[in-house]
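The block underneath contains the structure these notes are about, expressed in structure tokens.
As you look at this complex, bear in mind that one protein chain is not there, while each of the others sits in place.
Now for chain A:
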Amino acid sequence: MAAGSTIDALGQFELHPVLGGLGEALRFSQSPLMMIVASVAVLAFLYVGMRPRAVVPGRLQAAAEICYDFIHDMAVDTIGPEGRAFFPFVFTLFFFILAGNYLGLLPFSFAFTSHVAVTVALALMVFVLSVIVSLKVQGAKFFAHFMPAGAPAALAPLLVPIEILSFLSRPVSLSIRLFANMVAGHVMLEMFAAFTIMLAGLGLIGDVLAVGPVVINVALMALELLVGALQAYVFAILTCIYLREAVAH
């Protein structure tokens, strides 16, 4: 990471094959490994939490039920009654991203949401799903959305390209937002951690000064916990909003 006076803030995002030659052959890096860990954590949380099936839930069961209700209410309130069908998808999306963000904050871990390929894939999945649902529900009327209702026909040559552009920019903004937030957070954590090590090399005065970046990193960790949850929520709620437009008649 930090060697001497150089800060390698981006080295943490490098992918390395795990499980030796097998991982290399299967293109299996630490990123899919963390995806599996995240998925297992989400599933274990629900299975272990709901095992008592108690009428009066304990802490873990209450937490699992709150997570369920939170996403369920978000999906149904935002999308409407049709949201019930998309609820498992939104739930998977939210907790996949949330677990990825949070697991990435652990030392020696890896945040797969900091890879633009992953976030673009997730955003394209949402985008393609919303387009498919739109075409299925609205048919050809879907294309009428590109001409805002009530606008003068003369403005159509201007408005239609803008609307199409704004529609196509959805997956871009969706993916870049998550990717950029995660990268920025991890880069800052890396940089302040490197500052600590560099200051520690300056002798006694450096040892004292090195406390500063550590304190900042503690605060950054709190910020990253907020950002990790917020970005997962933004991704999920925007998915719900796109799906609402898709199912609206």
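In this section, contacts are C-beta pairs under 8 Å (C-beta built on N, C-alpha and C of every residue); 3 or more make two chains touch, one makes a residue touch a chain; residues count from 1.
Everything that follows uses one rule, which is that contacts and distances are computed from a predicted model.
**Q** What name does the UniProt record list for the absent chain among "Putrescine-binding periplasmic protein", "Sulfate transport system permease protein CysT", "ATP synthase subunit b" or "Phenylacetate-CoA oxygenase subunit PaaC"?
**A** Options "Putrescine-binding periplasmic protein", "Sulfate transport system permease protein CysT", "ATP synthase subunit b" or "Phenylacetate-CoA oxygenase subunit PaaC" considered; the missing chain's recorded name is "ATP synthase subunit b".
**Q** Taking the full complex into account, find the residue in A:S29, A:N101 or A:S130 that is in contact with the omitted chain.
**A** The one listed residue touching the chain not shown is A:S29.
**Q** Among A:F89, A:F146 or A:F167, exactly one should touch the missing chain; which is it?
**A** Touches the omitted chain: A:F89.
**Q** Which of these, A:L43, A:A151, A:L202 or A:A222, touches the one chain of the complex that we don't see?
**A** In the full complex, the listed residue that touches the missing chain is A:L43.
**Q** Residue by residue, what part of chain A touches the chain that was omitted?
**A** Against the missing chain, chain A presents residues 5-11, 13-17, 26-29, 31-32, 35-36, 39, 42-43, 46-47, 50, 53, 55, 61, 64-65, 68-69, 74, 77-78, 87-89, 91-92, 96, 112, 114-118, 121-122, 125, 173, 176-177, 179-181, 183-184, 187-188, 191, 230-231, 233-234, 237-238, 240-241.
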